[in-house]
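After this line comes chain A, so read on.
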Amino acid sequence: MLSKLLKHEFTATWRVPVALDALLIVLGIMAHFVIKSIPLVEDSVGVYVILFSLIAIYYIGIIAANIIVQIFLVMRYYRNLYTSEGYLTFTLPVRTSHIINAKVINGYIWILLSGICTVASLFIAAIGLVDAADIPVYELREFATEIGTLFGINDPGFIVTLLLTVLISSLSAILGLYFSVTVGQLWQKHKILGAVLCYVGIYIINQIGAQISFLSSGYFRMLTGSGTDFDAAFSGLYGRILTSTTIFSLVMVVIYYTGCILITKKKINLD
Partner candidate 1 sequence: MNDALLSVSGLTKRYGGMTALNNLSFELHTGRIIGLLGPNGSGKTTLIKIICGLLQPTEGTVTVKGNPIGVESKKVISYLPDSTYLGKSMKVSEIIAYFRDFYADFDEMRAYDMLEKLGISANDRLKTMSKGTKEKVQLILVMSRRAGLYILDEPIAGVDPAARDYILSTIISNYDENASILIATHLISDVENMLDDVIFLQQGNIIRFSSVDEIRGVDGKSVDGLFREVFRC
Partner candidate 2 sequence: MSWNLISDRPIFIQIVERIQSDIASGALSPGARLPSVRELAAEASVNPNTMQRALSELERMGLMYTERTSGRFITQDADKIDRLRQDIAASRVHSFMLSMKGLGFTREETLRLVSESNDA
């Protein structure tokens, strides 16, 4: 039954995220040409202002596209479960956990895909910068290696950690949204307000969690430490920050998921 739920979830949702992901790529290509054209244009302040405004709009655009995907998914979750559509969803002869799982898996896929498209878009735009600055490829590679060594992010371990961080924080993002809606419907009135408040609450908790991860990774020690171990402290810093943030996200994922399942199973009240 999970596969059938997923199939219908997918067919009901694919249009909006796919359109926004396509937009991300198109924006990236447009930004690429705008950036590339910087050295070619006339040396006037007015033209530069226009070009840099376009680039700013590009950044706002990619952030907006990602937020719209998330809002679309969470609205679908709310509508499909907690409005009159829920009368059909919750009278299907399927397990409640399967209903939630289908929504989580589908939402996760779309969040990841828009993440990938965002990175691709930024990459396409950045190539424009490289072209514009006319940097030879080998210099660029050397530069990247130096930066990598400085931050300690060149070893494969770091890449794996980074990948895990992205995977788990994306899951945490979508589950956090679903969890807020689920908690919000516990209120008899003001269900949406309840969801928003819950989201603000978990946002604050996440910020505190991030701060703790940051501090516990040795950032503070690095700032106050003596010169001799500065390099050593600095080189592994980003890896450590990622690891502790990931562990924190993982804990939140477990809380969100268990919360969604338990509340939906035991406390469903569609008035």
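How were these candidates chosen? In short, all candidates are chains of the complex that A comes from, given by their letters.
Here, contacts are C-beta pairs under 8 Å (C-beta built on N, C-alpha and C of every residue); 3 or more make two chains touch, one makes a residue touch a chain; residues count from 1.
All of these numbers come straight from a predicted model, not from anything done at the bench.
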| item | value |
| --- | --- |
| Touch-positive candidate for chain A in this complex, from 1 or 2 | 1 |
| Touch list for chain A against partner candidate 1, complex | 1, 4, 7-8, 11-12, 79-80, 84-88, 90-95, 188, 266-271 |
